[in-house]
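Just one protein chain is left out here, and the rest sit where they should.
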Amino acid sequence: MSAQNPVFIPGPTNIPEEIRKACDIPTLDHRSPAFARMFKPAVAGIRRVLGMQQGEVIILPSTGTGGWEAAITNSLSSGDRILTARFGMFSHRWIDMCQRHGLDVQVIEAPWGMGIPLAEMEAALRADTSHSIKAVLATHNETATGVKSDIAGLRRALDAAGHPALLFVDGVSSIGSMPFDMAGWGVDIAVAGSQKGFMLPAGLAILGVSPKALRAMDSATLPRTFFDFRDMLKAYAAGGYPYTPAVGLIAGLAKSIEMLEDEGLSHVYARHHRLAEATRRAVAAWGMSPCAATPDLYSDTVTAVVVPNGCDGTELVQLAATKYGVAFGVGLGEVAGKVFRIGHLGMLSDVMLLSGLATAEMCMADLGWKVQLGSGVAAAQDYLRKSANAALAEAA
Amino acid sequence: MSAQNPVFIPGPTNIPEEIRKACDIPTLDHRSPAFARMFKPAVAGIRRVLGMQQGEVIILPSTGTGGWEAAITNSLSSGDRILTARFGMFSHRWIDMCQRHGLDVQVIEAPWGMGIPLAEMEAALRADTSHSIKAVLATHNETATGVKSDIAGLRRALDAAGHPALLFVDGVSSIGSMPFDMAGWGVDIAVAGSQKGFMLPAGLAILGVSPKALRAMDSATLPRTFFDFRDMLKAYAAGGYPYTPAVGLIAGLAKSIEMLEDEGLSHVYARHHRLAEATRRAVAAWGMSPCAATPDLYSDTVTAVVVPNGCDGTELVQLAATKYGVAFGVGLGEVAGKVFRIGHLGMLSDVMLLSGLATAEMCMADLGWKVQLGSGVAAAQDYLRKSANAALAEAA
Amino acid sequence: MSAQNPVFIPGPTNIPEEIRKACDIPTLDHRSPAFARMFKPAVAGIRRVLGMQQGEVIILPSTGTGGWEAAITNSLSSGDRILTARFGMFSHRWIDMCQRHGLDVQVIEAPWGMGIPLAEMEAALRADTSHSIKAVLATHNETATGVKSDIAGLRRALDAAGHPALLFVDGVSSIGSMPFDMAGWGVDIAVAGSQKGFMLPAGLAILGVSPKALRAMDSATLPRTFFDFRDMLKAYAAGGYPYTPAVGLIAGLAKSIEMLEDEGLSHVYARHHRLAEATRRAVAAWGMSPCAATPDLYSDTVTAVVVPNGCDGTELVQLAATKYGVAFGVGLGEVAGKVFRIGHLGMLSDVMLLSGLATAEMCMADLGWKVQLGSGVAAAQDYLRKSANAALAEAA
Partner (left out) sequence: MSAQNPVFIPGPTNIPEEIRKACDIPTLDHRSPAFARMFKPAVAGIRRVLGMQQGEVIILPSTGTGGWEAAITNSLSSGDRILTARFGMFSHRWIDMCQRHGLDVQVIEAPWGMGIPLAEMEAALRADTSHSIKAVLATHNETATGVKSDIAGLRRALDAAGHPALLFVDGVSSIGSMPFDMAGWGVDIAVAGSQKGFMLPAGLAILGVSPKALRAMDSATLPRTFFDFRDMLKAYAAGGYPYTPAVGLIAGLAKSIEMLEDEGLSHVYARHHRLAEATRRAVAAWGMSPCAATPDLYSDTVTAVVVPNGCDGTELVQLAATKYGVAFGVGLGEVAGKVFRIGHLGMLSDVMLLSGLATAEMCMADLGWKVQLGSGVAAAQDYLRKSANAALAEAA
């Protein structure tokens, strides 16, 4: 039996009809002016979504992971020192990549469920009086724990320490869904992917690169060709690509930006906040709590729900998939089994969200967890129906 | 903002991905063998879905209404007497059509919410000792009230009266979703449409025609060309169509039948029953009741929910559309305002259904109706999660 | 092996990407305002394409044949006299339909390859001093022979005879591809279909109806319900449809009109003329000639090519389909075997047309017809490349 159940993984997200159609096009010569007509607005739109004022946008036929690799290989050299914090699976993976590329990574460990420890980061920066730290790496939204970190605060820490390090931000699961201010936050490289807030299939790494990061490009000696910003920028200047781009995804990206801006970025962010809040109300009604330690850390794109003692979040995810055809996210790494994750980003309506919450409840009951059917749904309904009026009024 | 909210109108129904793709094809010459390769399995499949053993299938580029017209114009002549019952908007419309075509319609009125009054029908047939009644018209599933009538019982009434009238059945909102037994029930013309249980867009009228009805074809003098079975059957025999068919819809119909049979027709019917029952549990939890007077009349494809005194079902439907982007059906004719309708046919999963029930609850609260948020959802969840096990087991 | 060979049948025509996507939509409630937002521009656009100034547009989920039936059943009564000419398969079929609906049809026979015989029509109208002729039926573009008739001339004939008959025009294979002037020509009902110049799949009959024809609606006694203009207009006024419309096709129609008007109707007509002329140059280079007797009769949407003595056009069509995967049209009725038909309407580019001409040549050689490979292609290339400059300049 076919169904149109939404997915509730924290990416890839549900793809809107309009974007599916924009991506699904007959072959277009990527060396033709028609390609440039599609590519330029996409690049211009990315600048607006990232809040860029200067610098360049790079769009690679790759994924977020490739975006991370492009960020470091285009700015750093073997043995360079970087500073970062580990507080979830995605911050961990970036650290691992840096180590495999021969960087000297200074890691500040923080409990999973916490965000970037600003005070410790600042202390480490202040301690680095020789400015040997070349770059600070920050995961804006840790998808594994549903934790949003304070990038503006990190910039303040850098400034307070008077440290010139580059600031690289993984915004893969935040950009396009939560406010991002590349210029205001002084971000040097921001990394996004197509398959989260941009509502596209996976296949594009999207980077914003500051003038300062661009200046590091020529002295960086980590080897790269596929990811080399220099080839990319040279080809862009000639209206093209150094190799075959993912033409359909770029067409889809242009449409995505059109859709985000038609809705209004502030409305997009408000919608994500509202759906996240409804999810959290449901979680509370279930007698559970988010993995994120405090409300200021709550992510508006994904909620990692801590399951009761004796329960296994992974079982819920598996049951939802096999019995109800609904995809949630499992806990990863340290929180494997201890949480299940509800992605609430990208294309999502009240109605779609409620179907996910109702499914989670059925799974809990099926697994013998203590839950009152309809309880989380009711809490979410109450919040959604009341806040919808304001949302509709503002949209009008 | 885009969304993938399901529709809950009693047709057109949600279209599966697979069927959308099957319908969306480049132009194919309808005079080519490739068309015949697509058309023949569709026809063969229709025979199985209708439960035909003899006779012919006719597929017209039209709608259910056109199917009704084809049924009468190919078998009757001006002034012919027919017998039927009126107990909802769709049975009414067919009567109106017959009158406009100059037929002499003997109407048995029944309250809306009741089904075909078998005893009165039988009495009328018995009274017609001269056998002036040429045809009996029956609406299997009255979409306006969510009432399923007993066609097997009607056949027994005809047989008990020893009456030779043709039996025409409107199965537009039942066929493909509820058991239909054309041979067993002695149906002479069954009328279906593409946009209900077959999960296609509107655009096809699908008819099963018994040998007895085919024999009436040549003596029938009601004028018709577009709908003429004779042209259609002659062209079919030559592997073609008398005019341009809706090629994409026919490709989609072949896929629809493949999907229905892959699921298994008995499983399809069981799924519809299960989702209908879940809906009725929610309705009961809301303290409301179906328009259908007794459980034996409950339709498995649509539930017309009688709203409390002082409430207006149409307001709920309008609010659901404007505030939540969800489509329900309004009450029509005699029950306008008194009911709202939840279509639960075609492609529908537990998860999709729950999102509709949750939406209805929010609308009730928004309109100040007395309802406990989550109550209907919980009743449906409880039923769905328990019955799913059996459904999964049987499917395995 | 898959291919994207164009079709060269005179309808259904090649469907543009944009229109396929417009048609292929998730289920939309046809009773919602969203449907009305799609339907109204489609109707408004049809008025412009038909050149209407007054009257109403009717869009039926049917085909051109259904459109013909709607035209006569909404304006005429059994026994009414009509005047028309037979000069091809489609004019013949309309006559046959009228006879089956009990009309008294006065037929003027003309050789296939000729157009409407204006002088004889005028004589017949003048002879009808009692004005018993209620309607004159005209096939604007006879698809079987590739003949375009002079509707403006027919209007002049009516006026010269001072005859008040209604004028009905079958524009199924002309409207949207060749100039049509409903107001200027005094057409009372114009019939179009979705699958020709509008580049959509089959499934819509599109009619323009003059105020004079609308006034005939209530006195017309031919039975009809599915096709009844009165129900349709009443429902339109309420923003809806009397039954389920073909929502996707209507969405596609709105897109079709947008595309036609973006190109500019005059450019659309010029493009059709240019491609038709290129086809005729190829035909001449093959030493053959169009079935249309004189250049003023040449259709710009389809060329019926008279094949040499001893050759069978149907064999060419079959070989093109089986050997090369290309669809042409066979000769119908009186010209079966004597012609093959090249449709050159709807979405068609120079490049697409050349592939069809090249295919026809290969088939001729394969069948042992006397032809020089490349000869027709060269003649068409020469004309296309020279006329393209002017076309591009005008479009700029």
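Read from first to last, the chains carry the letters A, B and C; within each, the first residue is number 1.
One rule holds in what follows: a residue touches a chain if its C-beta (ideal position, glycine included) is under 8 Å from a C-beta of that chain, and two chains touch if they have at least 3 such contacts.
None of the values given here were measured: they were computed from a predicted structure.
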item	value
Visible contact partners (per top-of-document touch definition) of the missing chain	A, B, C
Which of A:Gly203, A:Gly331 or A:Gly356 contacts the chain that the document leaves out	A:Gly203
Option from A:Gly88, A:Pro245 or A:Pro290 whose C-beta touches the chain left out	A:Pro245
Contacts of chain C with the absent chain, listed as residue ranges	1-6, 14, 16-19, 259, 263, 271, 323-326, 347-352, 354-356, 358-359, 361-362, 365-366, 372-375, 377-378, 381-382, 384-385, 388, 392
Touch list for chain A against the chain that is not drawn	4, 7, 9, 11-15, 20, 23-24, 26-33, 61-66, 68-69, 73, 78, 96-97, 100-102, 193, 195, 201-203, 222-228, 242-249, 321, 327, 330
Those residues of chain B which, in the complete complex, touch the missing chain	17, 21, 25-26
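In the analysis below, only the chains that are shown with their structure count from here on.
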item	value
Euclidean distance of C-alpha centroids - chain B vs chain C, Å	35
Residues within chain A bordering two or more other chains	17
